[in-house]
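A single protein chain has been removed from this complex, and every other one stays in its place.
On to chain A.
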Amino acid sequence: MDLAQRMRIGALGAVAALLVSGCFGGRPAEGGSGGDGPIRIGVSLPLTGDFSEPGKGVQRGYEAWAKHVNDNGGLLGRQVELTVLDDQSNADRVAADYEKLINSDRVDLVFGPFSTRLVIPAAQVARDYGFLFVEPAGAAAEVFNQGFDNLFYAAPAVAQDHYDYLAEAIIAMPEATRPQTAAYAAMDDPFAQGTANGLKEKLAKAGVRTVVDEVYPPNTTDFGSIAAKIADSRADIVVGGTQYQDAVNLIVALRQLNYQPKLAAFSTAPTNPEFPEAIGAQTEGILSPTGYTPKADYPSNKEFVDFYTREHGAAPTEDEANAWTTGQVVAAAVNASGCADPSPECQRKLIDWLHGNEVQTVVGPLKWDSAGRPQGAHLIQQYVGGEIRIVLPADAKEAELVYPKPAW
């Protein structure tokens, strides 16, 4: 048991003692909020700061899920109630938030925050208290190397595997047209970099030479010099391990240097509805992995898309879908275990159930390995004829992969 854990348990003891002695008044110390009251679910999200945009998307997804559950009779016959705190995209704050949710707000369940950088400290707190921790946005390898047995990532694939179908398609190309060289630019962020590294390793093994391998800090504002390096290398393909604004700025900078690759793939940004607005007409041929599409015909997806579109007037994106999936996964465990309270016995039952079962969700059937890695891969989308369409894998495609990519 390390020091931080001892201190947390010590703090828990102190809080319990205060509660027993009646200093806090109100709720009793044992039993949490069990019984017939609402099931209280705590979550901390980056509603301000660097991740505020996806953070708000996840919040919309969680709230839509809660409303949908309540409209349909609740969970175990009880209404669900969300408590959402703002961690300001700050890793110290997110840990304190989960401490507060579990200790002083005494929630029954917790949902994960957004971004790998916030998921790890949050999961640590959840583990210390024995809580089930299902999260919508921690896809990087680091998340699964920490020894969490209470964590489950509610999406089809981890970051390393996001470009898997693209790697297979490139490796399967005939020798004459197959790209020989590749340039990679990735944000120094475990998720973004993980996506690019996954593809880089697979292509390098297949003989595609890496000519640029650039990593930039998240606060990079000028992409001119990175673009200059890539343009100078004349790489056949360019791959971005990106979030949103960096991908947009990098693409524009590459265009300004008249670099015309045969294939351009960027994680995250191209599936964002703002992307074509930001890039203009030159999106044609740009590729992106995605864990979700509103068009997927999984049984619960249509219900989700209809409900969400009714509530918000627009179809959900990946952030909302991952949040909704988190809700579905936790709900499946709660329904199967028949409990939703903070007691270690109940939380253990929920965790054990998820380790042994598959859950049907809006992103497809999910099951996990012992570290919480989902066992799937991402779809690959491409801008074809001005619209973003699924091009890989073959059995899900809506359009043919365009290669080489038209000039941008």
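Please note the rule applied: contacts are C-beta pairs under 8 Å (C-beta built on N, C-alpha and C of every residue); 3 or more make two chains touch, one makes a residue touch a chain; residues count from 1.
What we mean here is this: contacts and distances are computed from a predicted model.
According to UniProt, the chain absent from the figure is "Branched-chain amino acid transport system permease protein", selected among "Hydrogenase formation protein HypD", "Branched-chain amino acid transport system permease protein", "Transketolase family protein" or "Oxidoreductase nitrogenase component 1".
Set against the missing chain, the residues A:K67, A:K100 or A:R255 yield one that touches it, A:R255.
Although one chain is not drawn, the whole complex shows that of A:Q245, A:S300, A:Q360 or A:Q375 it is A:Q245 that touches it. Note on the undisplayed chain: of the listed residues A:D222, A:E303 or A:E358, the one touching it is A:D222. The hidden chain makes contact, of the residues A:D232, A:D306 or A:E358, with A:D232. Mapped onto chain A, contacts with the missing chain fall at residues 48-50, 52-53, 55-56, 188, 214-217, 219-222, 224-226, 228-229, 231-232, 244-245, 248-249, 252-253, 255-258, 274, 277-278, 280, 282, 408.
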